[in-house]
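These notes are about the structure you will find just below.
Only one protein chain is missing from this complex, and each of the others stays in its spot.
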Amino acid sequence: MSRLLSVEGLTTRFPLAGVHVPIVDESTFAIDRGEVLALVGESGCGKSMTALSIMRLVPKPGRIHSGRVELLGRDLLGLSVTEMRAVRGGRISMIFQEPMTSLNPVMRCGDQVVEAIRLHDEVSRKDALARCRELFVQVGIPDPDARLRAYPHQLSGGLKQRVMIAMALSTRPELLIADEPTTALDVTIQAQILRQLLELRREIGMSILLITHDLGIVNELADRVAVMYAGRIIEQGERTDVLGRALHPYTQGLLRSMPALATPGRRLPEIPGVVPSPAEWPMGCRFATRCQLAEDRCRREVPGATARSDNHVASCHAVEEGRAQAPAGGEPEGAAR
Amino acid sequence: MLAYVIRRMAYGVIVVLGVLFFLFLLFFTVTSPDDVARKALGERVPEAVVEQWKVNHGYDKPLFPEPGAWTDNMLVEHYRRMLTFDFGRSDADDTPIADRLRAGVGPSLALTVPLFTFSLLASIPLALLVALFRDTYIDRMGVVLCVLAMSVSILLYIIGAQYLIGRLLHWFPISGFDADPRVVVRFLALPLLVGLVAGIGGDVRFYRTVFIEESNTDFVRTARAKGCGEARIMGRHVLRNSLIPILTQVVLAIPFLFTGSLLLESFFGIPGLGAITVDAINGNDFSVLRTMVYIGSLLFVGGQILTDLSYGLVDPRVRLE
Amino acid sequence: MTGGAGVSGTLRGARRPGPAWVVMLVCTLLACTNNPYPDADADKKILYTSFREAPRTLDPAVAYTTSAHAITGAVYETLLEYHYLKRPYTLIPGLAAGLPDTRSDAEGVTVYRFELRPGVLYQEDPSFGLGGAGRTTREVSTADIEFQLMRLADPAVNSPVVEPLSNVLGFRDFGERLRVRREAEPEFATLPAHEQYADVGPIEGVVVDAPLGLAVYVASDYPQILYWFAMPFTTPMPWEAVQYYDGEDGRPRLADHPVGAGPYVLAEYDKQARYVLDVNPNWYGVRHPEWKAPAATYPSEGEPEDLAAGRLDPAYVGRPLPFIERLEARREKEAIPYFNKFLQGYYDAAGVIRESFDKVIHEGGLSDEMARRGISLEKSVEPTVFYIGFNMDDEVIGTVAQEPGRKLRQAMSLVVDTEEYNRLFSNGRGVPAQSPLPPGIFGYDPDYVNPYRLVDLERARGLMKAAGYADGIDPETGKPLTLTFDTPDTSAQGRLRFEFFTHAWRQLGIDVEVAATNYNKFQEKVRNGAYQIFMWGWVADYPDPENFLFLLWSDMARSASGGPNTANFKHPRYDELYLEMKSKPNGEERMVLIREMTDILQRERPWIELNHAEDYALFHDWLSNVKPFGMSFPTVKYRDLDAGARTRQREAWNEPVLWPLYALIIIFVAVTVPGVVTFIRERQ
Partner (left out) sequence: MEAWVFSNIVVAILITAAVGLTGVVLRSRMWSNAFLSLWRRRRVAIIAIGFYVLVALLDSVSWVGGEQFGEDAVAKYQAQSILDRAFAGIRERSYSAPLASVEFYGGAPLVHPGRHLLGTDLLGRDVLHLALKGARVALLIGGLTSLIAIPLALLFGVSAGYFGGRIDDFVFFIMSTLASMPGLLLLITLIMVMGKSTFSVCIALAVTGWVGFCRVSRGETIKLRELEYISAARALGVGEMRIIFRHILPNLAHLVIITFVLMFSGLVLSEAILSWLGIGVDGSWGQMIDQARDELSRDPIVWWNISAAGSALFGLILAVNFVGDALRDVMDPRTLREGE
């Protein structure tokens, strides 16, 4: 498989109380063609900001400070605004967590998809509309003709997300960034939409950067997994490796607190403490405040990446020093699917 | 939809009736018709003339319904005349008020319609521009300029413009009006300029707030993610959605184009309804003042209904029922 | 476009796109010229003036304000007129062929017999159709004057001059007959006015003895009656106009549509914006220049100063009037724009609104800027008097308070510095008044100095002490004496004036509060006698001392009769002297009486006389034959102007100054461009 996107040392900063805080700090990861990479972490850890940084859509007053985002070897951060605009929605599409508010309430759904198509392809409105209808069928929207003319508020949440997906796929992008695409939806609909996404990936042959906090979804969809904590990627590797043989104490804690993995009748284990707010991030390892294995060095020094195998890397002094506990959780069911 | 309009209008009628009652209390019970008559006729007038004047103006009846005068009293008369748009004659000089209104509407519209149009044409693009440049010094400077512009009393704008532009720079006549459309442009230029400058600060600031709020929404992010350019986003997505709050202000302002502008008209000698109102104030001409307040509230109520209807046009989420 | 030359001149070199394009666009869009008049009017002999408020009425029987007389005086013609140049004011025949024959009739009655010029026509007007189908004008007859006199007597017309004209025999009686008849027969009251009058019968003292002859019988002690025949009140009035212009069915009212036989007709009348007077082609002066009628020919004699001022230019002497073909008056509510337009040459004279010219005159002369522009100044003292009055019915400052009240008034009079007042509020204009009589009126004594109108703080303090208010302290309260100054004037200028007076009185320790209420409240106070101090002015109807001294006659007291004696001054000796003085011809005897009257006023101080207004008329050098005229009497027909010179001057004075516009654009560009550039660069 060839490398589609590689992100190196991406740092995005936000001014907070006079200090520029790196909300995304030196992130490095890569996605191959046709691959699904899941970016996992608790809310507020910088997952979404990583995605927005790739799209160069970081909201003011934040800004990308350094790093490289290469799409097929071309650095997106160096593109002109016009070139970048062609990438957005053309080669990389994105769908968002909030289908309720992510569609323009005063434009018909069809028009919004048509706009996306015509921004990138020079087709007539009529053709674009026809393509839009096809897409609607493809993403499983019933009665597509009526939905083309409908305003977003006339659709249910699931349908809106399908419209979003249709819009994102309308230009057959090479990469789809799905930022918590199902969080706001009912469980039954979640499953449908996820299945649909996988199918579409196969059909179109695109890669997906799936951002989620739901390890169940990761387990079901992802080829590879990257775990983020407080702005940093602390562990990444093949799904089976990360979920099955987690190295980082945080990943281990995360896996333990998954209900599916819990032992019935026992209290669900949790990670002690709370995620520190960006202003309170510690100097060294950011997990140090909550880590049972933390030592002085952890609090002082930022840990480097320790490779367990070629494809499994973790950033933790304990792992480096071999103090870490045995990989937790074992093989989650379904992982070997 | 129709049912909604009817219901809305019915409420409007009730409000107008309330306004009329308030006006009646204000104008008839607090000031006596004798004062008004003496003011109009002069001090040395025999009682008989005053009485005749009161009869002519309908001020000779009992104030409220009372036995023997259930319908023939000033309260009923007041409602009857206002509701049938029979405004009677001016207290001050006996000219029919309806004639004055007719004569004043033209000049008022000649000022207010261009002023309204130009303000919108100037302030919305400016606000879009400032919003587009948000978080740069252009935005900050724009906001500061807006607040500066808002903080100057309109009196100072008028006095300053007449002195500077009219007297020192000779760009336009200092004041006046003419029926000839070729000449009237010259007269309107200065009041238009003053009106624009005086209003633009507040307008731009308000529109900017709305635009920025709208451009922080999720759907704008979606639009960006699909590759929309900033200009297109402002023009298509932000503007369209901002119209909803902006409409409240703008549509509601339309009816008041008819009543003109008190200050601009009287400083710049435009014989519109605003100037007529100011004259009525200075001359204690209560009958004209009463009519103007009544017409103002009619227009306001109408404007509100219009605003609600226009919501339905702009915002597909609103359904009028 | 007047400013066109300047605009294109500035823009000629600028072909490339740039700020110049914007300027051009703005200028074409907004017509960058400050000329308020259509370009086509530039070369016409149009006199531009202004008015502040449209007169309430133009009915000559009622109209009594200067702004109304500016129109009615030009549209309505009178039997007599004043000589334009001669001073003291002299009556000359107008519509009358000559001055009236005067003879004494029975006991105490004088007869004035007028002979009207034959063949004088009214202006063209549709109302004359009432007198015969298709008629648009008709000859003026003395019956029309009789009709107008009846209208003056008619209580329904509510004329303000019933009082003086009651000296005509049977005048009040006629009004009374009319009233009684109307009350008895409601039907009768609906008939046209002239039919009612004919039915009730004539005024005893008004006799039409021939179609063009009129004899008026007047009480002998009122020789001033003649002046009333020089005022629009007694103009011939066609009954057709009165009947036709009733305000019904879309017809205007007579009050808005004058129909007269004067030199001008009211061609356009928009109360809010403007009125236009055009020369009346039916005026006898226009139709019959060969008559050389005194009031239709430019005068050949005048005062020495007229010769010096070029008002006796041989080019004009003996020429038929009028010279100016149209008068256009625009409404100017505010003094500043009016005066600025005068400076720009868009008004020919600044003589109508008083506030404006005190802005450019310093120490009695024109400022350099004015002189450079060729503006001339004509000063004249108007037959007016402005005064602060005391309500003599008041318990503290009035007659009731006896000697202390008198001393208090005297003290207050001693600290009001009129010179300073004139300096502050009218740039030194105005003659400090010593008595009610202004210069130019018989009885005015230039050497007379009123000892209580000198400024003498020490003497005033002494008088305060003598009055029982040492240091202004009211013994009853132990605090400064508090008085109230009532006024309906709530304007900014008004406030400053009152502050001037109160400050003066505070030096005596008197605390005078200014009660600036609205007009209604003020009138109510005056009606109820609930006022102490007020400020008032009087403009003469005619040049006779009687017209001033009657303001303090007890018969005219506001409290007793609602008359103009607002001070409610009642002094038996003064009344006696007044009645004797009234009918005396000007001469030593009369002077003695007047002197005794002013002595009484000097001592009693019902008024603090302030000043006699001085009229400073400013006019541009293209306007000729301007002579200030104190009486409310329009003199447009004597004036002339050079339209060509005016147009040239206007263009020279009003070239638009455009550099600030360029500067603004450059600043704007300079400030924004870096931001835009950075913004764009940042996004690359």
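Order as written gives the chain letters A, B and C; numbering starts at 1 within each chain.
Note that a residue touches a chain if its C-beta (ideal position, glycine included) is under 8 Å from a C-beta of that chain, and two chains touch if they have at least 3 such contacts.
If you're wondering where the values come from, they're calculated on a predicted model, not measured in any experiment.
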Visible contact partners (per top-of-document touch definition) of the missing chain | B, C
Touch criterion as defined above, residue of C:H83, C:R423 or C:R527 at the omitted chain = C:R423
Pick from B:I6, B:V113 or B:L148: which residue touches the chain that isn't shown?
-> B:L148
Any idea which of C:I510, C:I594 or C:V626 touches the chain not displayed?
-> C:I510
Positions on chain B contacted by the hidden chain, ascending = 11, 14-16, 18-19, 22, 26-27, 30-31, 147-148, 150-156, 159, 163, 202, 205-206, 209-210, 213, 245, 248, 256, 259, 262-263, 277-278, 281-282, 284, 289, 292-293, 296-297, 300-301, 304
Where the missing chain touches chain C, by residue = 335-336, 339-340, 355-356, 359-360, 362-363, 367, 369, 420, 423-425, 471-473, 479-480, 490-493, 495-496, 499-500, 503, 506-511, 516-518, 521
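In this section, only the chains that are shown with their structure count from here on.
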Chain nearest the overall Cα centroid = B
Which chain maximises the distance between its CA centroid and that of chain B?
-> A
For the pair chain B and chain C, the C-alpha centroid-to-centroid distance in angstrom is 36
Inter-centroid spacing, chain B versus chain A (mean Cα positions, whole Å) | 54
Here the gap between chain A and chain C, centre to centre from mean Cα coordinates and rounded to Å, is 87
Two or more other chains in contact with one residue: find those residues in chain A.
-> 81
Two or more other chains are touched by the chain C residues none
Parts of chain C lying in touch with chain B, wherever the complex brings them together = 3, 30-38, 53-54, 56-57, 155-156, 158, 160, 179, 247, 253, 255-256, 270-273, 330-334, 336-337, 340-341, 343-344, 346, 518-520, 523-524, 526-527, 562-563, 653-658, 660, 671-672, 675-676, 678-679
The answer for chain A against chain B in the complex is residues 55, 57, 59-61, 81-82, 85-90, 93-94, 96, 98, 101-107, 115-116, 119-120, 151, 153, 164, 167-168
Where on chain B does chain A make contact in their complex?
-> 134-135, 216-219, 221-229, 236-237, 240-241, 314-317
